[in-house]
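Here the complex is missing a single protein chain, while all its other protein chains stay put.
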Amino acid sequence: MGYPYSHDQEVPIISKYLGDPEARTLEGWKARGGYQALEKALEISPEDVIEIVKDSGLRGRGGAGFPTGLKWSFMPKDKSRPHYLLCNADESEPGTFKDRELIRWVPHLLIEGCLIGAYAIGADHVYIYCRGEFFEATQVLARAVEDAYSAGFIGNNVMGSGKNIDLTVHVGAGAYICGEETGLMNSLEGRRGEPRVKPPFPAAVGAFGMPTTINNVETLCAVPPIVKNGGEWYRQWGTEKSPGTKLFCVSGHVNKPGNYELPLGFPLHKLIYEIAGGIPGDRSLKAVIPGGSSVPILSAQECENCELSYEGVEEAGSMLGCASVIVMDESTDIVHQVMRMAAFYAHESCGQCTPCREGTSWVTQILKRIEDGRGTEEDLTTLIDLTDQMVGTTICVLSDSVAAPVQSSIVKFKDEYVAMVRRGEKLGIT
Amino acid sequence: MAENTTLTIDGDKIAVPAGTTILQAAQSIGKEISHYCYHPGLSSPAMCRLCLVEVEGAPKLLPSCTTQVAQDQVVFTKSEKAQKMRTGVLEFYLANHPLDCPICDQSGECDLQDYVFAEGREHGRGHEPKRVLGRDDFGGDVLFYGDRCVMCTRCVRFMDEMEQNSLLAVVERGDRSVIDTFFESGLEEANWAGNVIDICPVGALVSKDFLHKARAWDLEHTPSICPNCSQGCNIDLHTRDNLVHRIKPRHNSEVNGHWICDYGRGNYEWLNRGDRVEAPMVRTTEQIEITSWNNAIESLAKCLEAKKGDVRAVVSPFWPNEDLFAVVNLLDVLGGGDVVYRSAKTEEELILPGFNGLARRRDLAPNVRGADLIGCSRVGDDYGRGGLEDVINHTGVILVLGDPLEEIPEDLEFKAETIVYLGAYISSVMNAADFILPVTTSIQQEGTFTNHNGRVQRLWPAVDILGAARPAWSVLGELTAILEGGHPSLSKVDQAFQALANRVSEYAGIAYEDLGDRGAQINDTISVMKD
Partner (left out) sequence: MSKIPFKNDGWSGNTGEYDLTEEQVRGIDFVGERPIGGGHPSVSPSYPYMLEDKNPDASLFEGPYKERFEKILTRYPDKQAALIPALNLAQELRGYISPVTMDEIANLIGLSPAYVRSVSTFYTMYNKQPVGKYLIQVCTNISCNLCGGEDVLDAFLKYTNAELGEISNDGIFTTIEAECLAGCGFPTCVQINSQYFENVTINEVPKIVDYLKSIHEKSSMSQEEEG
């Protein structure tokens, strides 16, 4: 059930107990079927757990959509060195607010997912890297972890299985880039959260130099129901390439913003107008960012027939990302919003790679200048060129993330940019 | 031996050992790929994004500094895609760069200048105000111009990985990132920090000592060996107008890698000493008079002929092997006699933890090991003084090479009948000397030093000879030939070295011309060490 609104078209699998305070407690969670999936997992082999997750077709919910079971299978079988599972709870992609809800409403679901994941990949220790700002949600998680330790779900001899799995709740200190998996590893190790060059990949050399797998909160929350009910069961929802359900974070200009769990492939138009209650004041739709601020903007027209699956959104010209649907109505000043997004990336760039370090701030300055009425049409060409130079040239994809909104908005909403430039020309300030 | 991997770079098929990076493979066939963050002596963070190359089959351009070669790989360093990308990246480098080349010390040896000239855009298109950081004194000899910095972090990695004292770090993030020390404390406690100036690819880290002293293109570079301790670091002497303006490390993986210590780097002014002996002089009855080389050598030969077996010598470990050997050889011809040397020694070595075997050694002279091997004995204290009682009391002939005997009080009477000073610098010993013969210093002549570890390394003349000075081996060789009854005298330094190699067993089998600019290990008769 979504939070703070629900809708009868939702398929509540991981969100079933959002808004149910009882579900936070260990007893309440057990009464709702909690830790049965872990029990089942411990009875079968780790390889079988991975098989189930592979069968389900679950794809990483952090944005990249990499198949989770496949990722788990990359972990070396050799157990002479410690293995780690990292849970990425450093949620900070603008428009995304699902992980915080999962942590604060169903912490035990996340813990259970972590434990199953750790068992599957042979990890000795799970670190849940929580975003530093999440004080409140993290304390809920901390309490739940303490309860789960006391009850023997975490620690030595998990549920009498003979397996030892430790779990530590770690908090960050404010850096978007720590949501990038290798940036997160550096941060966990007490370094600047700068992404690492790959290869080596985390499954070979990850946190503390050891084989490591990193999964998003929502991904790990989807694991217990999948293990409990089987891969085929999960595939009854979604599409062939995007099986299962997904939390859609709807924000911006809608009457009922919030999280909604829907089968992948759900129509975007329906999400906005039926599930999220439409646009306030019956204003018309101007644009939608379907996957968090790092993906290209879709025009209202492109939204008409867009299906919210990984492949569907790609077909429409953007990316599903973490399914953070930011709705912008006709009153939106696109240039201002794109400038604000660029400023965000300039603020959050770690500064390692030159195209990103210099590019993000340069692009922001140009956009600010355009907004101030001091831009020229030539600036638009420069913006396209500069962002082109920022795609595919850096260690991580943060700089690509600036290119997406900037380029797509200039292509799709050129009139607005041109109007802004002309306004300045009229005022005689360019 | 690692197996070879075959690949194609820009159409050239080559085979390199497995594990080589694309950048190194390209270098091995003379293709330079632009780079800032990569430095062969440090780890590669692949963050400058300048060395990206196109590899067939790879969806993105790959950093050639960290991507290892693969069998049958096809690499394009100059494809349209790669070239366009580099032009783009260079544009970002210039976004906040002050373009103050006319007042920048790096100008002329600046990678940013070179790369932009080669592949940059013709015109900039930045209309935004540039970031201004100003300059910051990092302590020691290091001055930081933040606006010129390209954030390659070589300096940070040098301090982390080589000196292993993380006094430098990247502070802040994104476009606010800047290299800094810990607030007011700087690099004072470092012993190797000057290297960050060398490895800075632009003019962000510059030497205070060298600041605005000379333009890079006006300096001549001569390979040499650092004369300031017995490590024998390979260096380049940068000279202009016959003066040494700075010392820069020269790569030699067997000795010093890419590095030299701050002590050695900063200690060059003495090489420019102007108080030089410029002409041969011989004492007549009361007065010492300038004379010709012929006359000086002939008179000295006569004098020595009469004193066979009664000659003692003091030499300096700042003089090359060939010169020291010529002294020993002369004394042998004259029937033997002690040859002593003195050398200052510090309390401790200053090691560079990140490079095995590199330290500022305790012996603060370049050829102590050479002197020992040739058969000179060490006397005196750790300040390089004293120990000359036997010499002072010697009644025959005293021959001094190099050592100016500076601490000997002027009123101290030598008991010697004849004092021969083969020196480069004016010294109080000259007051008592009967023969003063001007000789060249190690930076004015060819020759070799042998480092603490037994590595024989060559010297080249870096500055002009003043006056009538000649290499000591040449002077003494001529003298010895006369005393030996008309033997042909040595005319070339390789003969002088050969004479040494023939007599000192540790040098057996080493030929001067094989030493090259890398040197050779003594007793390693098989081959000269190659990189």
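General observations
Labels for the chains are A and B, by order of writing; each one numbers its residues from 1.
We adopt the following convention: a contact is a pair of C-beta atoms (placed from the backbone, for glycine too) under 8 Å apart; a residue touches a chain by one contact, two chains touch by 3 or more.
For clarity, every value in this text was computed on a predicted model and none was experimentally measured.
The residue touching the chain not shown here, chosen from B:L112, B:L167 or B:I443, is B:L167. Of the candidate positions A:K30, A:K198, A:K241 or A:K256, contact with the hidden chain is made by A:K256. One of B:D141, B:D180 or B:E478 touches the chain omitted from the figure, and that residue is B:D180.
Of the candidate positions A:K54, A:K198 or A:H347, contact with the hidden chain is made by A:H347. Interface with the hidden chain, as seen from subunit A, comprises residues 3-6, 19, 21, 24-25, 82, 91-97, 99-100, 104, 130-136, 138-143, 145-146, 149, 154, 166-176, 187-193, 208, 249-253, 256-259, 289, 293, 324, 326, 328, 332, 336-337, 340-341, 344, 347-348, 350.
Contact residues of subunit B toward the unshown chain are 165-173, 180-183, 185.
Keep in mind that, in the parts below, only the chains that are shown with their structure count from here on.
As a whole-number value, the distance joining the C-alpha centres of subunit A and subunit B reads 55 Å. Contact residues on subunit B toward subunit A in their complex (touch as defined above): 45-50, 52, 60-61, 63, 66, 85, 88-89, 91-93, 95-96, 125-128, 150-151, 170, 172-177.
Interface of subunit A with subunit B (complex): residues 175, 192, 197, 346-355, 357-362, 365-366, 369, 379, 382, 385-386, 388-389, 392-395.
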